[in-house]
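Here the complex is missing a single protein chain, while all its other protein chains stay put.
Lettered A and B in written order, each chain numbered from 1.
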Amino acid sequence: MKRSIIDFWVGIFVVIGIICITFLSLKVANITSLSSNNSDNYTIYANFNNIGSLTTNAPVKVSGFTVGRVTSIGLDPKTYQARVRMTIDKKYEFTTDSTAEILTTGLLGEQYIGLQSGGDVDYLKNGDTISITSSAMVLEQLIGKFMTSMGSK
Amino acid sequence: MRHITNFIKTIGHPFSSLIIMLGECTRLFWYLLTGCLYSLKRPQLIIKEVYFSGVLSLLIIAVSGWFVGMVLGLQGYNTLQRFGSVSVLGSLVALSLLRELGPVLCAILFASRAGSGMTAEIGLMKATEQLDAMSVMAVDPIKRVVIPKFISGIIAVPLLTALFDTCGILGGHFVGVNMLKLDQGTFWSQMQGSVDLHNDVINGLIKALFFGFIVSLISVYQGLQAKPTAEGVSAATTRTVVHSALAVLALDFILTAFMF
Partner (left out) sequence: MQQNVVELENLNFSYSEDRLLLKNINLNIAKGKITAIMGGSGSGKTTILRLISGQIKPNQGKVKVFENDLSKISIKQIHDIRKRLGLLFQFGALFTDINVTQNVAFPLLEHTNLSKKLINKIVAMKLEAVGLTGTQNLMPNQLSGGMARRVALARAIALDPELMLYDEPFTGLDPISLNTTAMLIKKLSTSLNQTAILVTHDIAVTMGIADYMYFMANGEIIAEGTPQQIKETSNPAVRQFINGEITGPFQYKYATKNSYQQYLEQ
């Protein structure tokens, strides 16, 4: 076979490969995660009594819009509360009296953190901790409460 | 006493030959590394090999990817339906392809499509004294013949894996959206919500790079190792496919443990 034909086909092959990689990174992967590595973020913390099945990389949403991600989850050795670390896009700022709660998409979907801004004048800075939190809704506890309230009637 | 030593020999033989094989592979790898510079100076040789290993594998990879994606779509749909969460079908298909199925299946297909070809070609060149003829003409056959094949495998497998993933996701999309009438928007947004560029896409391609490397190394090693007979070459070709599949699956476990 002629050399130029081989070159042509190998060129096509490489182009197909690059198109596929571009497709995978732009259309399939989450592009916002691109920015999670650069410096246009800041980190805040929140302590929860119960995080349910929250995992790292879960989205942090405001009014259903993703503004950041959970980067790590640890346990505070003193208070025995779960300490969640999240990075938030610098474009969005929240007041110091913001609340964080753990919500679920659908009945059994993945869990995420919902933020709600308050009315304070100061904004959360890098490394600050959200003090007002509400824990994950745990189905067994919910059912348990429902049963006891039924029983007491 | 004789029986005992024979017994130990029989038991130990597979192990000692495995160790010897690993040693020879490492030595060959070192030789390939030191000779890489020569081949990189002559890209024409590599391009020719990429044509044989990559371009000629395009169709089988694309078609297999498409079908694997469709199967994932169907199976995933049936399972997820029980939990009422068919909306995550997109992320199920994408994640299983990008993380595991894409690199692993693609590498095994590559081993059977192109790797066995590399082994057979090198083995036959050895059997017909072509490698000897080359070295007598003061041309190192490893540098001239083996390294371009080796490099072409490393180039081809990640690109083929990207193609496999893409076709698979499109196949899953075809089943989910066109046949089972899921919402297209949910399909893509769920996928985008759970697939991470670094964790899933890039790690998957890094896996593919390692697989390309190990499959190519096994292929050329078996080719050089083949007994110079028709039987020897056919046995070596079989070994290439078997060893590649085993090596890919074992390496997949190790890489997964490190990456995810």
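Assume contacts are C-beta pairs under 8 Å (C-beta built on N, C-alpha and C of every residue); 3 or more make two chains touch, one makes a residue touch a chain.
This is a predicted model, so every value here is computed, not measured.
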| item | value |
| --- | --- |
| Chain not shown, its touching partners among those shown | B |
| Residue among B:Ile11, B:Ala138 or B:Ala257 touching the omitted chain | B:Ala138 |
| Option from B:Asn6, B:Thr128 or B:Asn178 whose C-beta touches the chain left out | B:Thr128 |
| Residues from subunit B at the interface with the omitted partner, ascending | 121, 124-125, 128-130, 132-140, 144 |
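Keep in mind that, in the parts below, only the chains that are shown with their structure count from here on.
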| item | value |
| --- | --- |
| Where subunit A and subunit B are represented by their mean Cα positions, the distance between them in whole Å | 34 |
| Residue ranges of subunit B touching subunit A (in the complex, touch as defined) | 44, 47-48, 50-51, 54-55, 58, 83-85, 87-88, 94, 98, 156, 158-160, 162-163, 165-166, 169, 188, 191-201, 205 |
| Touching residues (chain side subunit A, partner subunit B) in the complex | 3, 6-7, 9-10, 12-14, 16-18, 20-21, 23-25, 27-31, 33-34, 37, 57, 59, 66, 106-110 |
